[in-house]
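Have a look at the structure below, then the notes.
Only one protein chain is missing from this complex, and each of the others stays in its spot.
Naming follows writing order (A and B), and every chain is counted from residue 1.
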Amino acid sequence: MGTDVPSVEVENISVRFGAIKALSDVSFTVEPGTIHAIIGPNGAGKSTMFNVLSGVYKAAEGQVRFGEHRLDLMRPYQIAGIGVARAFQNIALSSAQSVAENLMLGRHHLTKAGFLAAGLRLPRATGEGKRHGARVAEIAEFLELGDKLHTPVGVLSYGDQKRVEVARALCTEPRLLLLDEPVAGMNAEETDRMAANILEIRSGLGISVVLVEHDMGMVMSLADRVTVLDFGRRIADGTPAEVQAHPEVIRAYLGSGDEIDPAQAAAAGAIAHHPSETPGTHS
Amino acid sequence: MSEATVTSPGATRAAPRSAPAPRRSFVRPLVLAILLILLLVAPIYVEEFWLRTGFAVAGAIVGAIGLNLLVGTSGQLSLAHAFFLACGAVTYVFVSGESGGIGLADLSGLGWPPLIGMIAGVLVAGLAGLLFSPVAARLRGIYLGVASLGLVFIGQHVLNSWTSVTGGFNGRSAPEFSLFGFAFGNKDPELFVVGVPFREAERLWYLGIVLALAAYWFARNLLRSRPGRALQTLRDSEVAASVMGVNVQRYKGRVFLVSSMYAGLAGVIYALSIGSIAPESFGLEVSVLYLAMIVLGGLGSVGGAALGAVFVSAMPLIFQRYADALPFVGSPGEGGLAPGEAARYLFGLAIILVIMFEPAGLAGLAGRLRRKGRDPGGGRLTSRSSAATSSTTTDVPSDRPAQGSTS
Partner (left out) sequence: MTQFLSLLLNGISLGAIYALIALGFVIIFKASEVVSFTHGSLLLLGAYSIARLSDPLGFYLAALVGIVITALAAFIIERLIINRLRGAPVISLAIVTIGVDIILLTELIRRIGSDILNVPHPWGGDSVSIGDVGISQNRLIATIAAGILIALFFVAFKFSSWGVSMRASAEDGETAALMGIRLGRVSALAWIVAGALAGVAALFLVGSPTPGVSASVYTVALRAFPAAILGGLDSTGGALVGGLLIGIAESLAAGYQDQLLFLGRGFGDVMPYVVMIAVLLVRPSGLFGTKELTRV
C-alpha cells in the first residue's frame, strides 16, 4: 500500500458512432480502493465504456478524471503509463509465446531498454530484463501460474489464459484495474478462484478495480458499488442491494432474460447470496 | 508507483515452485558449431563461384533479416526494401568512389575509406527510413504496403536522374572494400593460407560471414527483449499494444528505421558482390524477392529469414548451373524456361503454398523436425505455434463498435 489511488470520475460521457449513440451522458464515480461493477444487458455499452476508460474510443462529450489526469484526452499508451491496466474480454495474448514473455509485456512502460541497448545486449537492457522478470514471476505465483511460466500460452486452458490476461494487467503495477468479463466461460470452481484473487488484489494492493461482468452472483458479492447501463444510459448506481431492488434494473433484465431471479429481486431489500460460498469478506 | 508486495494466496498451501527454465538441448548449438567450422574452412576447398555466391547470399541474409523485423515480426507490409538497398549501395559507391569518369559520365565521389562508405551506406539508408517513417507510422493496416510501392519508383527515378552520383542509367562501379589497409581484393597483401591463394572471393566470404552473423545476433537479441515484445504485439493488435503501454507510432517508426538500415547494409554488400550498381537492380522485383525470402522462411522467424534468403538466392544459380539436368530449364531459344524465370515461378508458387498451408515456412518445418527428433510421435504444439501466426483467439477492441459482442 502507500500508492496514491485517486478516484475515477466519469462525467457525462457520450460516445457516438455515426448516428448511433453508444453511450449517452453516463456518469459515475469509482472510489479509491473499491471494486466497482458495471453491469447491463447485451449491447448496453459496457465494453464501450471500457474503451473510453482505456482511451481507445474518443468521447464525443464528457470527461473522465483520474487524479490530475484527464483520461478522455489521453492516448491509450499514455493512460497505461499513469497506472490504468486492462484485461481484455477476448484474450489478447500472444499464443505462441510463453506466459512469462506475455507477462513481460506488462512491464513495458516501467522499463526503458531501447532498440540499441536490446540489440547489443547491453547490461542495462539485460539487467532490467532480469529484475523485472523476477517481479513478473512473483505476480504469476500470486495468480497460481508460477509453474506455467515457460509454457506457451496457446496450450493453456481457457481459464488459465484468462488468468494470464489478468496477471499481465497486474504486471503493469496499476492503480486502476479494468477487468472485462474476467470469469466469462469459466466453471464454478475457476470463478470462485478468480473472485478470491480479485478480492485479494483489492485488499493486498489497495487499488481500484472496475469490473464488467454478467455473473450476477459474483458481482453482488464482490462489488462495493454497481453502475447499471442500458442502451447506453445509466439507469442505476448504488450498492449491490440497492441496484438489485431497483425497478428500472429489474425491468431491463427481465426483458432480456438474465440471471437475476425476479422473485428474489422483488423481495425488496433482501440481499441474495450466490449458492456457492465466495471466500473473502465483503467490505 | 511503488511495487507493493503481493503475498501468495493461502500460506497454508504449499507454495508451488516456479518451473525451471526449459532444458537446453545441446543438439542445436552443436549443429551450429559444426556449420560454423564448415563455413570457416570452406574457402580452402570450395571453388570461387560458390564463394562469390556465398557473399551475395550473406547480403541477402542481412536484407531478409531486416525485412522480417518489419513485415514478419511487426506485421507491417512494405515493398520499399529495394529503395533502401539502393540508398546503401549508392552511398557506398559515392562516398568511397573517386571523382572523374570515362567518356560521357562525369561522376563525383568523395574517395573516403571504404569502411566509412559502408557505415555511411547504413546511416543514409536509415536516414531515408527516418524521413519516411512519419508516413509509415501513421498509416494503419495495409496502407503502408501500397504506399511503399511509391518509394521504389521514386527511388529508381532518382537513380536514373542523379547521374553524377549514381552513374545514371549505365550505373557505376563499386570501389573495392578495404579495412585499415587490408584490401579485400586480389592483392594488398598477397595472402596464402595452407597453400591456397586468398584473393577477393575468399576475403569477401569472411566479410560476409561476419556481417551476416552480426545481423542475425542483433535481431535475435532484439526479439527476445522489450522492443521485440512490443513489436510482436503490434502485429497482433495495435490497439492491444497501445493499451498495454506501447507507443505504437513510435515503434512503427523505429522498426521501419531499423529495417531500412539492414537494407542499407545489404545494399553495400550487393554493390561489393556485383562490383557495380545500376538502377535496374533496385526495382520492384527485388522488393518482391525479399518478401519471398521471408515468407518462405517463415514470417517472424530470424533463422527462417536467413534460410529463406539462402533458398531464394541460391535457386536461380542452381537452376543455371544444372540447367541440363533439369527438364524444364533450358537456354533461351531452346524452348525451355530461362533459369531466372523458372526460379520466379517457383517463388510465386511457394509463396502461395506457404501462406495457404504452412505459414511457419522453412523455420516451421525445421522446428517440426527438431521436435520429432526429440519427442517422436509425442505432443506436438498447436499447429500454428510458430511466431508467424501467433495471433490470438479474437481481436480486441476492433475498429468498429462490436455489434455482435455481449456488452
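Criterion: a contact is a pair of C-beta atoms (placed from the backbone, for glycine too) under 8 Å apart; a residue touches a chain by one contact, two chains touch by 3 or more.
Keep in mind it's a predicted model, so treat the numbers as computed, not measured.
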Query: Looking at the whole complex, which of A:Gly33, A:Gly62 or A:Pro76 touches the chain that is not displayed?
result: A:Pro76
Query: For the full complex, which residue in B:Val46, B:Leu110, B:Ile351 or B:Leu365 touches the chain that was left out?
result: B:Ile351
- line: Sole touch to the unshown chain from B:Leu127, B:Val158 or B:Ile318: residue B:Val158
Options A:Tyr57, A:Phe88, A:Phe115 or A:Phe142, residue touching the unrepresented chain: A:Tyr57
Message: Can you say which of B:Ala82, B:Leu272, B:Leu291 or B:Ala305 touches the chain missing from this structure?
response: B:Leu291
Where the missing chain touches chain A, by residue: 17, 51, 55-58, 75-77
Field: Residue ranges of chain B at the interface with the undisplayed chain
entry: 71, 75, 77, 134-135, 138-143, 145-147, 149-151, 153-154, 157-158, 160-162, 238-239, 241-242, 248-249, 284, 288, 291-292, 295, 337, 341, 344-345, 347-352, 355-356, 359, 389, 391, 397-401, 403-404
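Here is the rule we use: only the chains that are shown with their structure count from here on.
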- request: Find the geometric centre of each of chain A and chain B from their Cα atoms only, then give the gap between the two centres in Å, rounded to an integer.
  value: 40
- request: Would you mind writing out the residues of chain A in touch with chain B in their complex?
  value: 1-3, 17, 20, 22, 40, 42-48, 50-51, 54-57, 75-77, 79-81, 83, 86, 88-97, 101, 104-109, 111, 113-115, 118-121, 125, 128-129, 135, 137-142, 144, 146-152, 154-155, 168, 170, 172-173, 175, 180-181, 184, 196-197, 200-201, 204-206, 212, 214
Field: Footprint of chain A on chain B - complex, ascending
entry: 1-9, 15-19, 21-22, 218-219, 221-222, 225-230, 232-233, 236-237, 239-248, 254, 258, 381-382, 384-387, 389-397, 400-402, 405-407
